[in-house]
Structure formats: structure tokens, C-alpha cells
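A single protein chain has been removed from this complex, and every other one stays in its place.
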Amino acid sequence: MSEQQAESLPGVDRAVELGLTKPEYARIVELISREPNEVELAMFSLLWSEHCAYKHSKKVLRRLPTEGDRLLMGVGENAGAVEVAGLAVAFKVESHNHPSAVEPFQGAATGVGGILRDVIALGARPIAMLNSLRFGHPSSPRSRWLLDRAVAGIGHYGNSIGVATVGGEIHFDPSYESNCLINAMCVGIADPDRLMRCAATGVGNRVILFGALTGRDGIGGASVLASAELGDDDADKRPTVQIGDPFAEKKVLEASLELIDADLLVALQDLGAAGLTSSASEMAAQGGVGLDIDVANVPLREQGMEPFEIMVSESQERMLAIVEPSKVAAVLEVCERWELLASDIGEVTEGDRMRILVGDNVVGDIPVTTLVDDCPLYDLAPAPPEHGLYPAPPADLPEEADHRDTLVALLGGANIASRRPVFQQYDQIVQARTVRRPDEADAAVLALPVGEDGIRPAIAVSIDGNARRVAANPEGGALEAVLECAANLACVGAEPLGLTNCLNFGNPEKPPVAWQLINSVEGIAVGCEALGIPVVGGNVSLYNEGPDGPILPTPVIGMVGEMPDATKTSSSGFLTDGQAVALVGPFSPNLVSSELAARRGHAPQGELPSLDISAVIAAHHAVRDGVRSGAIQSAHDISEGGLGVALAECTAVAGIGCDVTLPEFTDAALFGESPGQGFVIAGDAAAIAAIPGARVVGTTGGGNLVVSAEDGASFSVPVAEVQAARDGGLTAYLP
Amino acid sequence: MKVLVLIRPKQGILDPQGQTVERALPALGFEGVTDVRIGRLVELEVTDPSKLDELCEQLLANTLIEDFEIQIQED
Partner (left out) sequence: MRIGVVRFPGSCDEVDALDACAMVADAELLWHGRTDLDGVDAVVVPGGFSYGDYLRPGAIARFSPVMKAVADFAAEGGPVLGICNGFQVLCEAGLLPGALLTNSGLRFLCKQVDIIVERPATPWTADCEAGERLSIPVKHMSGRWHADEATVAELEAEGRIVFRYAPGDNPNGSTADVAGVCSAAGNVVGLMPHPEHAVDALTGSADGLKLFSSILNGGDRVGTAG
């Protein structure tokens, strides 16, 4: 059917209103040999949205490696999982960008709730949350409001449900002014033999919906909120805000794990974007079966909801389970004890039909594969931008400032300052396994149960991204983001096992954005291959644009690593006087897209130096081994603000100064960046000298950060001044 | 003049507080209580009531999820 023929279909205007294109609508009509009714159209509009169908990214994502020795569960399930010390460690990162731009508290809160349920659906107990936040320039009142409310929302949900928030990053850039990014990552642990899959199987098995009531929350959310560029008419989208109820989620969590422990479930899936429509059809597609769903049996919070509203409602804190008929009573009993509603709403059927019923009336009947697999996948038309895509940020740090003043100004900047004012709004310690809290080390360290040998293993987790470098060079910048995450893990003595990513980009139909996306995925793939780890899952968020154009290309990387012994780890700062300070790694700093360049008003563009991946990874190994052996007591990767900032951060943690002498004393040597490629380490002199590739540059001690050049030039900053600058930098922007 | 502003969750918006309180009441012997909604009461003294709506929309209520009602108490 041509687009012109589609034009003449009576339902085409409604389809376009719901976000489908005319050719997509024509294809639906061809596939089901008639026009879809209201219920079916609503379902198609959601499942064929960018958010659910990944129609502009799926082909690109095929480049990512998805296999690994330690992989227990990978792409296609609710979350990925790797094996650590006999346990399954499940993890995934997901975005909740557009809802958070509309209502940051509830948007961020329900973002946390959604990623928690992905991990719960695997049968894993969530043990940690991390998040990656991006806002406009901190001088903007709207950005500060978004920051404050999003942080409050993340805390509200995570703290109330009893999952520690152990890490994260916050970055400010004008490109996020009208399109903030809220990415949340959840990590959980499970018995590998009890990992739950989402495939519906067993004809005649029952479909049980449990959790909260279904209301008109987020109707149209997946298609309207998640795929449209935000404009001035945001107010019209307001009735679709979802409200998070962490108390209900806590009960859903405990009930779900109890149901799985008691072996009462065949399959489990959370309800997220596109609600029942998405969950039910995913489960059916994965299992190769059909499903009958009777919406009359869905418990409602509001009267008079139409069948299509019930099918697409994004009410939070709900799960869908497949249960053998003989176990339904036991499932309902567990849910009742947890004061949760549970209803038998349907049946697994033979064949391939997703049928929506109201009692005996069939109100929707479509092949599952048509819904889930037949959405057209688009090729991108990439082209590098002809000129810089991003305007220069406002300059607030004069080029002529000397090294000392430049360093203090960088430390007090919103992008580098201590995150403590935010992190302390999160419960970092619940579940009693947090060995390294945020601000104590480069990655969070979470102890696992004691092994048979009496040693307590651990995992380390980190989330990272440096969008400015990606803007300058998508492949190189994304590779650096992977390496930086791995470097964070190396600093605490952990070996990477798997990676999850959240790809936040602008409109992929624009050639420069397509170019950013394709090359970023290439960079991530190259990084994964070099580290020998798979991508276990993730999320793509496209159309992140405001009136001034796309956001910076922002691939966010979350990584999990293993540590054989939780006690063999490090601090990011200097711990005692008189230790040797050394640099490790093929660090080749430059100022392109650096924090200093941004503060001086330079746009994020220019050439990134090529990097020697095997030398970088050798440095990671040296640091990891040194931490594990105890030779290295402090390890910190050199990231934003370069070596100068890294040294200052090392002194700030415990208030212990240092005296170092550097071969070069240029802006680039002191403040240039080269993420994931260099480390500052400290420990006993003999032990540090034995670390492969370590170049000793000075010693710890005293109350000052003293940096000298080999030619005799020097500057000094009292550690108290370093701490004051770091501590005040973010507080200034919080209420 | 004295003004009371009543702020309530919008009709149809999930009110977890109200629901939780409603479910707790029967255990204490209070049967037959339904539709519990929990909001806020803000008391204000204002000289110029003409901007009250704007004030409520911008600050006191989150109009994405809350309705407000202005009650003028006295002149």
C-alpha cells in the first residue's frame, strides 16, 4: 500500500495523532488486513513507538557484543545478569528523561521505580542504585529547580524502599537546558538457579496482575512523552504524569521474591512504558504463545476507564505473572498477605493471537508478532556535522588566570565540586553491604555474602559518561567513557564483568545525530571488545532536543566488576603522611572538550588524540593488581579537570596534602583530560615503585597541595582551601 | 485579608497517602470510610487578592498533580 492509499483510510488521521506515520499505519492495515479498532490502534501506537520498538536504533545496536563467559542473562530479558561468586548479579540502566522534564520529582521517582522492577522481575533483590543526571547550565533557575526536585524524587523512592543509592554523576551543560537527563541504574542479586525469565509458556496457564490499582496514569505516556520533542505546550501533557508509590513497590518487591522463592511462577514481567500492552505482548512473543486478557478483571482506581485506557495505562508498581492454574490460589494468598491486589486477568493460549476481552466480548485481536516484531526498522542517514553543533558556553574563567586560581575555580565549579550535598540525601548504607560509599572511592564497593573459604567477595559498580568528549569525537569519546568506567573499577581493585548503557541522543532523523549515535555505539563496542566484556542490556532515549537543537550525545555507561575480597580495596584520597605519590597510565591530556575549555567559553569540539587501548588496559591491570595486593592504598582516576584536579581531590578526602613535581607545567598537562587513561596512586614507597609503569612524582603529607615543575616553577594551595572550594561548589546551586 | 488555600491531589491522580490511610482505618474499627484524599492547607494573609491564582499556580500547588481551592475568610 502506498502512502497515497494510506491517505484515504478513515483511521489515518487518528493514527498520525497517536504518533504513527502514514506508511506505518498503512503497513499495520496490510498486516492485519483491516483497519485496527481503537484498542488495537492504541496498542500499535505504543508498541511501534521509538520507545518500545527501537525503530531508529535497533540496527545500530547489533554492533554491540552481547556474549560473555560470565553472562547469565542478556539482552532481551528485563535486565542482564553476570555470575559473581556463585551469585547472579543483575543490572540495567534506563532513562526517564522526558517525564522528568515535565515533573522532575515524580519523573525521577518513577524512573527509579521502573528500573527497580526490571531487576525484581528477574527474581533479584535490588541492592544498589546509581544514577546519571544532566541539567542545563547551573546558572539557570530552571536547571537548579530540576536538580533539586529530581534528587528529592530519587531519594524519596530509593530511600523509602530500602535500596542504597551508592553512586552517580551529575553534569551541567547548556544543551540540556530544556531536556534534562535522568538515567537510573539498578543492581540486584539472585540465586542463579532461580533467575526468572519473561517468556509466557504453558497453554492454559493463568495471567495474574498484581500490585497497585490501574488508573489513568501516563496514558499516552510512552508515545507522547517519550518520543515527541518538548515544546511550549508541555502543559497539555500534564494529566499523564505518573505518581510513584514506593511503599507499594516495597510490597511488590517482597511479594515477588517470595513468589519466586516458593516456585509459584512460570514467568514474571514488570509493567513499565506502555503498561499491560507492552508487558503482555513481550511475554507472549518471548514464549511464542498467544494471550487472552480480560480487561474487565483488571482492578481499577477510576471509574469508566475504556478498554484501551486499561491496556495502555502506565500506573506504577504493577507486575504481570504467568502461573499454573493449580498455583493461582497460593499466589493470591501471598499477595494478600503483602496487602497487594492480585487478579486473574487472562490465559496463555495456543497460537499467536493477543486477544483483548471485556468479559465475553472480544475488543481487540491481533497477532503478537505483528505487534512486537513487525514494526519497520529504519536505516539512519549519518553525516558528520558541517560545523560545530553546539554553541560555546558562557565563559567565566579568564584565560590569563594563573594555575593556582584556575585550579581553585575548577574545583568549585558545579561539574567538579563534591557531590556530597546530593549523595547525603540518599540512603547509602541500607542492607549493610556498602564497603565504599560515594565520595570515598572511585567506584562503590558492595560486599556479598561470605564464601565457603571465609572470605567476603564483593562487587564494584560505577556509572560514567563524558558527553563533551563524545561531541568532539563520538567514537573516541564513547570509548573513553567505557574506559573511564573500567578505570573506576580498577581503582577499587575490581575486574569488569559486564556493561549496561543508556544512549541519550537527539533526533536520529537528523544526519549529525545519526552520525553521533552510530559512532558512539562503535566506540562502546570497541571498548567492550578490548575489555572482553558484553553489553548485558540497556536503553535508548532519542529525540532529546530543545528549541536550540539536540543535547550533547550522551552515552552513559554502567559497569559491574568483581572483587575476590571486599577488604582488599582502596580509597580515592590520600590516607596517611609520607606515602609515595605516582602516576600510572599512558595519559595524554589535552584541553579539547575539557572542563577548563568549557569554563573558558570554548565549544565542545576539536581533535581527540588517538589512544593505545592495550596500554590503557595494562595500566588498569597494574592498578587493580596493586590495590588487591595492598601495595596501592589510594587510587584515583584522572578525569574532568585533569591531573591538577585529581591531585586536589586526593588531598581533600582525608585532608592530607602532598608535594609533587611534574615534568610539564602547561595548562594542558595540569588540566587537560584523557578520561580512563591515567591514575594517581599512593602507597608505601617501595611498593609503589614496584607497580608496573608507575612514575613516582612526590609524597603525601602536610597541609598543602604543592605542585612544582622540574624547572622550579611552583604553586601551593592549602588543603582547607581545596576542601572549601569543592564543598561549596554544588551547595551554591541547591536551595 | 485572611485566605485559606486548600490543595488536593487532582481527581484521578494516584494518592498513595490517602489510599494507605483508608486501608488502615478498618483495622481500628472505622468502617465505611472511602475516598480518603490527603492534601494540604495553607493559611495566608494578603493585601491584594488579585494575584492569588497565579501565586497558587506557581508555588503553592503543583498543578500537574494538584488542584487548589482559594477560600477568602474575611475582608
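Here the chain labels run A and B in written order, and each chain numbers its own residues starting at 1.
As a convention for this text, a residue touches a chain if its C-beta (ideal position, glycine included) is under 8 Å from a C-beta of that chain, and two chains touch if they have at least 3 such contacts.
What you are looking at is a predicted structure, and each value in this text was computed from that prediction instead of being measured.
Enquirer: Tell me which residue among A:Gln5, A:Ser139 or A:Gln424 touches the hidden chain in the full complex.
Expert: Answering carefully, the residue with contact to the hidden chain is A:Gln424.
Enquirer: Which one, A:Lys59, A:Arg194, A:Lys250 or A:His621, makes contact with the chain that was left out?
Expert: Of all options in A:Lys59, A:Arg194, A:Lys250 or A:His621, contact with the hidden chain holds for A:Lys250.
Enquirer: If the hidden chain were put back, which of A:Ile161, A:Val334 or A:Leu583 would touch it?
Expert: Selected residue, touching the omitted chain: A:Ile161.
Enquirer: Touching the absent chain: which residues on subunit B qualify?
Expert: So the residues of subunit B touching the unseen chain are 16-17, 20-21, 24, 27-28, 38.
Enquirer: Using the document's contact rule, name the residues of subunit A that touch the chain not shown here.
Expert: 152, 155-156, 159-162, 245-248, 250-251, 338-339, 423-435, 437, 447, 456, 566-567
Rule of thumb we're sticking to: only the chains that are shown with their structure count from here on.
Enquirer: Which whole number of Å gives the spacing of the CA centres of subunit A and subunit B?
Expert: 36
Enquirer: Residues of subunit A touching subunit B in their complex?
Expert: Within the complex, subunit A contacts subunit B at residues 102-103, 106, 212, 215-217, 238-239, 241-243, 245, 247-248, 301-302, 315-316, 339.
Enquirer: Any idea which subunit B residues touch subunit A in the complex?
Expert: Subunit B residues touching subunit A: 10, 12-16, 19-20, 23, 62-65.
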